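Only a single protein chain was left out; the remaining protein chains are all shown in position.
Take a look at chain A:
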Amino acid sequence: MNVPVWSLRLLPALTGALCVPLAYQILVELHFSHCAAFGAALLILFENSLITQSRLMLLESVLIFFILLAILSYLKFYNLQKCSPFTAGWWFWLLLTGVACSCAVGVKYMGLFTYMLLLAIAGVHSWHLIGDQTLSNVSVLCHLLARGIALVVVPVAMYLSFFYVHLTLLYRSGPHDQIMTSAFQASLEGGLARITQGQPLEVAYGSQITLRNVLGKPVPCWLHSHKNTYPIRYENGRGSSHQQQVTCYPFKDVNNWWIVKDPGMQQLVVSNPPRPVRHGHIVQLVHGITTRYLNTHDVAAPLSPHSQEISCYVDYNISMPAQNLWRVEIVNRESDTDVWKTILSEVRFVHVNTSAVLKLSGASLPEWGYRQLEIIGEKLSKGYHQSMLWNVEEHRYGKSQEQKEREVELHSPTQADISKNLSFMARFTELQWKILTLKNEDTEHKYSSSPLDWITMDTNIAYWFHPISGAQIHLIGNVLTWASANVATLVYVCLFLWYLLRRRRKICDIPEDAWRLWVSAGGLCVGGWAVNYLPFFMMEKTLFLYHYLPALTFQILLIPVVLQHLTDHLCRSQLPKNAFSALMVAWFSSVYLVYRTFSPLTYGEPTLSAAELRALRWKDSWDILIRKH
């Protein structure tokens, strides 16, 4: 195959590599020594999981890059704030913060967490600014406005522009069309637009239509009927009307065509001029191929016994009269005399005799219904639910009165004369909504894990496995770094609480400057870790170890912060300081050693033997692939 792997992998690798200097810079901007900054950079450098993730075509390293960039530029901006506000550099870093934030959010929604953290930090800083009574009201207002524009307006505008570019670039129809509504699809070139372009807009008596359920769950489907009837008795012994089945079918089919008929007239063609159907009109729906009428009656539906069965009426002469009148209710109407429009109108069909509403139940029928989806008449319609709404997707004015001609007509593709364009904002909101609400059906994956497993790295992900040599690439972190990061977090939180309580009693263990440094660095690192980690406990989607990487990056940055604090303030005399430095060297060497040990799993080479692989399985829960021979 001719895929330019190298160039596609270049961007993640590049951004992953740039994370190392960024980490260095961040610690420097936090007013830590170059030694600590160097340590942070080293730790990021020797973190196997970050390396693996950035060597493949994956988004995490890009995300981490933008997160770190946003943090760095905010710190630069904040440090400039004291000496030279409203200079070019000040504006540059402030705007870069906003830009990097929107890029981070644009890459992955996880970026939102860091964006929120930065907003919160900026909020706290602005609050101090408001309290600064040396500044005039006007200058405070200017400061706040500048922050508002750079940190809120610019990111939002940029985010919108990403989608604008996305939708302009992807103007052709593609594999995921049917997730979107008909109106959205009609705005794409090819696909549905090819069919729907130029159909008549207003549905009239005699129109031939296909009806798509607006909900689109579990799959998008169209109202459908076929020759087969409901079984006389279901498996559980309940009886049915034995009339023709009505289902919802997820594929295009000639049996999806229905004809809108005026109950008062016999003809099935559109008169000249066409008489449009309006909100509140009563119609009959005739199935195109079988010419039976859509009907419902007081018989329990096959799978939802509390609702009415929907069928196409077959007259068995058994005192079960046809009840086939439906009132058209346009839900998104502007006035009560609105005309039923193709694609745009979302319609409810209310049965006249029983006031049941035509609804997709979401259940799929057993074998006798070919596993198509069940359609029911819901009697107690509580509010509006999308499963009760239908829109016309394909539409043409019927011309043939004779059944034979009509079948030919139904089989032929529709022809065209109008085109519709949704506004950008409408398309944006719909796409955004679908992105946020679309759930993957797969509830669990072989390598999925729970957030609790991540802290201790009880899980790994196998990315690649060579079937012959047995070489493999895993997402597996540097165990020592992860453990130290956890320890650092714990030490930080304990020390922080200790200092806080003591300061409240006016006992200052460390000078005021050191305390401020301690709070700001910790707020950033521990805060960054928390906002990027804790929300996962509330998520119901499938989670993987790589979701933890942004949080891990923040946690790693905390290690040198804590270490430097310990050397500066807890080791008072020279001797422990020297011992501490010696320990540092030993510790960094072991980090490097662990990195070396696991690098075969990071880079996929050299190939390890089964015994070596078994030796690498430091935790029982790790899933390292060992071939049996």
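Basically, a contact is a pair of C-beta atoms (placed from the backbone, for glycine too) under 8 Å apart; a residue touches a chain by one contact, two chains touch by 3 or more; residues count from 1.
The definition used in the following text is that contacts and distances are computed from a predicted model.
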Among "DNA topoisomerase 6 subunit A", "Rab proteins geranylgeranyltransferase component A", "Somatolactin alpha" or "Protein O-mannosyl-transferase 2", UniProt-listed name of the chain not shown: "Protein O-mannosyl-transferase 2"
Residue, one of A:Thr291, A:Ser400, A:Ser448 or A:Asn486, that touches the chain absent here: A:Ser448
Of A:Pro21, A:Pro231, A:Gly362 or A:Gly523, the residue in touch with the unshown chain: A:Gly362
Sole residue of A:Gly131, A:Gly264 or A:Pro467 that reaches the chain not shown, by the stated touch rule: A:Gly131
Hidden partner chain, touching residue among A:Arg9, A:Arg278 or A:His385: A:His385
Where the missing chain touches chain A, by residue: 127, 130-131, 133, 137, 215, 217-218, 359-363, 380-383, 385, 387, 443-446, 448, 501, 504-506, 538, 540, 620-621, 623
